[in-house]
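Left out: one protein chain. Kept in place: all the others.
Up next is chain A:
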Amino acid sequence: MNDSEQPGSANADGAGPVNAPEPSTHEVQNTKRSGRRPAKAAPEENVITAQAAADEVVTATQAIAGTATTMDVIDANPLRDPRDRRLPKVAGPSVLVLFGVTGDLARRKLLPAIYDLGNRGLLPPGFSLVGFARRDWAHQDFAQITHDAVKENARTPFREEVWKQICEGLHFVPGSFDDDGAFDALTMALKEIDETRGTGGNYAFYLSVPPKAFPVVVEQLKRTGLAKPPEGSWRRIVIEKPFGHDLQSARELNAIVDSAFKPDSVFRIDHYLGKETVQNILALRFANTLFEPIWNRGYVDHVQITMAEDIGVGGRAGYYDGIGAARDVIQNHLLQLLALVAMEDPTAFGASSLRREKEKVLEAVTLPEDLGLATARGAYTEGWQGGVPVKGFLEEDGIPQDSKTETYAAIKVEIANRRWAGVPFYLRTGKRLGRRMTEVAVVFQQAPHLPFSKTDTEILGHNALVIRIQPDEGITVRFGSKVPGTAMEVRDVNMDFAYGEAFLESSPEAYERLLLDVLIGDPPLFPHQREVELSWKIMDPIEEYWASREDQPEGYPAGTGGPASADELMARDGRAWRRL
């Protein structure tokens, strides 16, 4: 991983573990003083243009400060051995500060994920969790809330000794985000935790808060000096989508975060990327010989990427109105999936190589000329969803009658490179659809010649490889097979590989993996700001086009497969959506 190969890596000089951090520190200072990296260790690939040089130096320096305490020292640990694959990657001593701890996500995912990490022995001794929220709670109240959340939602069985270990490290700081006093109290509390728990000044700040609270929190972290790590420790910030609502706002948001944190201390969570199946896309494509030869325009007819939800906007109405399905889902999750499915093979699985390939393919994404023909949007109306009558979008609380927000969006894009030219990628997402399902379907061309009579293969469709992301993670291959009997009848069958069966009932939940990566400081699974901006460059013209239209999104009854215009979009190309 190139990002962690820092100049003057301590162990390379034969320095013992005792003084491992010192050489790195010297390097930091040297780098600052001379304004250049020491030539001996500068990796070749970091040859950069003069104009970008200044930035690069700053980044490099920050990178050392950020990673010297984790990766380098871990490498210098005499008890660690790359051949020793039983020993898990355990995070170093650290504190996780959770803003928005009263939220739904914290209760359902984050707190249980922390317990599960503890149960798998992946949390460091002394790990502490600080909750921050506007509640008049004492530590015990926070512990009780955490206890309930863990009992209810943790993936692994509840064990008293693990809970005891976690419970010892729980702290709560009450206050609102604009309350200077509360943040001063947080600073004090963290200092105290460093002393009593030995967490070494390493803090990760998890902002599970609405976007409008970002600037305030970041400003407070800057004011109290919490954003700036003292030498030998790290500070990281974790932010969740939405990363802005268009290119402009994404840049503004980034500027705010950037003003306080170094770029490689910023972890943008897209929980889809923490899912085992999504990571398995890379294994499927690049560890096998079976699929890569046909993974191109020569064999692939088109690709469908779907994320269907059966729920409505419900309690998120206030946030959702004005945002819509495309910004909420396509811009981040679906375009990230597209990037993983369509990218070229990375030179390594480090963050920089992966991100480079993802950026390249996102840059190559082009929109068709006529957006009216290549996009569709809809909003659910009253209907029956899974046997239950449900309200329409405009009837939901907090949604104005004239809302032009879409709850269903489908777009067609192409990728302008040699591998994919002419292969359309169809992306769709929607709420209140028939079924909850996320999948990537690579649909292959039909055989160029069929040596059977037409009636024999009448019901034979396209071969397809489907990566099922949720629920029921797995991979399905669809191909034609002879129906038993005297007639030669060929029909589609599925061959199935289910994760649930094969490797686990206990696939680590996405948040577990991502939280661990944040604490370890391992960035490959987190999208970079450049990817966020490239995604907005794809979405912005579509959003502008939709905003310019007078009409409201087309209605589709709840519990169905989406608006008619989406089906027409496919029909114009002589194709059809896969059944939900």
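As a convention for this text, a residue touches a chain if its C-beta (ideal position, glycine included) is under 8 Å from a C-beta of that chain, and two chains touch if they have at least 3 such contacts; residues count from 1.
In this section, contacts and distances are computed from a predicted model.
Trainee: Determine which name in "Glucose-6-phosphate dehydrogenase assembly protein OpcA", "DNA polymerase IV", "Assimilatory nitrite reductase (NAD(P)H) small subunit" or "Acetyl-coenzyme A carboxylase carboxyl transferase subunit beta" the UniProt entry assigns to the undisplayed chain of the complex.
Mentor: Going by UniProt, the chain not displayed is called "Glucose-6-phosphate dehydrogenase assembly protein OpcA".
Trainee: Of A:D496, A:D540 or A:D567, which residue touches the hidden chain?
Mentor: With A:D496, A:D540 or A:D567 as choices, the missing chain is touched by A:D496.
Trainee: Pick out which of A:D104, A:E152 or A:E168 touches the chain that's been left out of the picture.
Mentor: Of these options, the touching residue for the absent chain is A:E168.
Trainee: Out of A:Q144, A:T196, A:T347 or A:T455, which is the one that touches the chain we can't see?
Mentor: A:T196
Trainee: I need the residue numbers on chain A that touch the omitted chain, in ascending order.
Mentor: So the residues of chain A touching the missing chain come out as 16-21, 73-74, 76-81, 83-88, 90, 92-93, 118-119, 121, 124-126, 159-162, 164-165, 168, 195-198, 200, 495-498, 501-506.
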